[in-house]
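Mind having a look at this structure? Questions to follow.
Note that one protein chain is taken out, while the other chains of the complex remain in position.
Chains here go by letter, A, B and C, matching the order in which they are written, and residues are numbered from 1 within each.
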Amino acid sequence: MGKGRLEAFTDGVIAIIITIMVLEIKTPPGDDLAALQSELPIFLAYALSYINVGIFWNNHHHMLHASARVDGKVLWANLFVLFWLSLIPFVIRWMDETGIEPLPTASYGVVLAMASIGYVWLQAALVACNGAGAPLATAVGRDLKGKISLALYILAIPLAFVRPWIAIVLYVANAMTWFVPDRRIESLEKP
Amino acid sequence: MGKGRLEAFTDGVIAIIITIMVLEIKTPPGDDLAALQSELPIFLAYALSYINVGIFWNNHHHMLHASARVDGKVLWANLFVLFWLSLIPFVIRWMDETGIEPLPTASYGVVLAMASIGYVWLQAALVACNGAGAPLATAVGRDLKGKISLALYILAIPLAFVRPWIAIVLYVANAMTWFVPDRRIESLEKP
Amino acid sequence: MGKGRLEAFTDGVIAIIITIMVLEIKTPPGDDLAALQSELPIFLAYALSYINVGIFWNNHHHMLHASARVDGKVLWANLFVLFWLSLIPFVIRWMDETGIEPLPTASYGVVLAMASIGYVWLQAALVACNGAGAPLATAVGRDLKGKISLALYILAIPLAFVRPWIAIVLYVANAMTWFVPDRRIESLEKP
Partner (left out) sequence: MGKGRLEAFTDGVIAIIITIMVLEIKTPPGDDLAALQSELPIFLAYALSYINVGIFWNNHHHMLHASARVDGKVLWANLFVLFWLSLIPFVIRWMDETGIEPLPTASYGVVLAMASIGYVWLQAALVACNGAGAPLATAVGRDLKGKISLALYILAIPLAFVRPWIAIVLYVANAMTWFVPDRRIESLEKP
């Protein structure tokens, strides 16, 4: 089964998620700086989510590039990740409407944690499909970085009920560590 | 006529349907668990529809993979299926606004039944276009599973007027049986 | 310059136009048949527009298939057609909100006429780019059908101010004549 259509479908969903998030931003309630400022928190949440989705897309790009084959399990693991990513605009809208409150902030962590679990599942499905001796398997290795990232998201969920901003700091820190694409996989692509 | 563009177009429409469904979900009317809970039924309807559309996409992926050619009749059969799939977000929104009432629940069944009829038509158009001796024709055979699935959707429509939840059980059961991609076609792809 | 990206971009825009039209349909104002019936006219307008856009996509598919090259002029002619097609959901929404009144009904004709003019321009740009001796040029010929179609749309605009339903009959009749893909071009693809 070719991987081209899986890539094209993923690109389509990611492109739509990234673009409809901007539909969620309410226009400022006036034409002065104060009105613009009141939209700043949600604008930053949008920018953070854009980076998060961009990180996923970049890593997905590298991971599929290092894979030769996909199968039915990979298709479903991929759909699982996309399901959770598609909930990001919904959670941001909720945070926008209620303010930075504990439950909506924790929900953002739940959505990102589920997407991370899906990514780990997708990675495992790709390794299983391509064989333990394939370049992808060697490159991924124990995937310590992915596991730490997932642990941080899970940790952020209860902390959002202590202080929402602690969770937000964890989300931002997590995005920062993933900003660079996976060097283990990228090194495969060098001749 | 190449099948690449048909696949790309279908992927685009499916990607959009799947992603705009989340735009339909209203944000919870507060920031506590009770508010989140009030959104649970529609969230489950979204998840079920996501799985339904995902099933269609997976089977479409397999069926096109086993086809060598497409023609004008295939294009229109495909557009017919996509038309009914694109109504899914609309029907879910209606169920969300009215509650799980008989007519909206039955309408969901009508939309899925019409999409199933379209899928059968698409399959027939592909077999006709690729020839009765082609691998696709052998793999599809009498397509008992597809016909049972369609019969269940048609059965669910009147039952929604007896008790809406009976129809919903049928929708969920139907999705479950289609969860695995069509083994008859998938077996073609094994060497 | 390759034609692949032009096709992919067009497919993306068409997929979105077709799918967001359903976002325009207001849900019925109740859960009974009377409520559903009140949405019937707009539902039929959606179905007609879906067919119109589907016709464009099918013909575009055939025309590009018969072309070997594209250039900058083709890109802009294509963007011009897509611009007018993207206004279709807007005009339908307007007709939905005001009822079948003269000006909105005429506007629908203006949008379709402009898209037809764009299609003629696109065809001419493709013929110019591929050369007058190329298969596309021979197949297109004088394009009588395209010119009659455009004339009917232009005729429908003033008639919408006499009686809106006359314009609507012309729109439906026009769609019917285009339902079959262009046999002149399709015949090229037969060996």
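By our rule, a residue touches a chain if its C-beta (ideal position, glycine included) is under 8 Å from a C-beta of that chain, and two chains touch if they have at least 3 such contacts.
Every value quoted in this text rests on a predicted model; they were computed, and no experiment measured them.
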Check your understanding: In the full complex, which of A:I25, A:A134 or A:A175 touches the chain missing from this view?
Key -> A:I25
Exercise for review: Could you list which residues of chain A touch the chain missing from the display?
Suggested key: 7-8, 11-12, 14-16, 18-23, 25, 27-28, 30-33, 36, 47, 50, 54, 57-58, 61-62, 65, 180-181, 186, 189
Point to revise | Contact footprint on chain C, counting only the chain that is left out | key: 1-2, 5, 8-9, 12-13, 15-17, 20, 23, 72, 75-76, 79, 82-83, 86-87, 89-90, 93-94, 97-99, 101-104, 107
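By our rule, only the chains that are shown with their structure count from here on.
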Review point. Going by C-alpha centres, which chain is most central here?
Key: B
Review point. How big is the gap, in whole Å, between where the Cα atoms of chain A centre and where those of chain C centre?
Key: 37
Exercise for review: Can you check how far apart chain A and chain B are, centre to centre, with Cα atoms defining each centre and the answer in Å?
Suggested key: 26
Check your understanding: Of all the residues in chain B, which ones touch at least 2 other chains?
Key -> 8, 12, 15-16, 20, 23
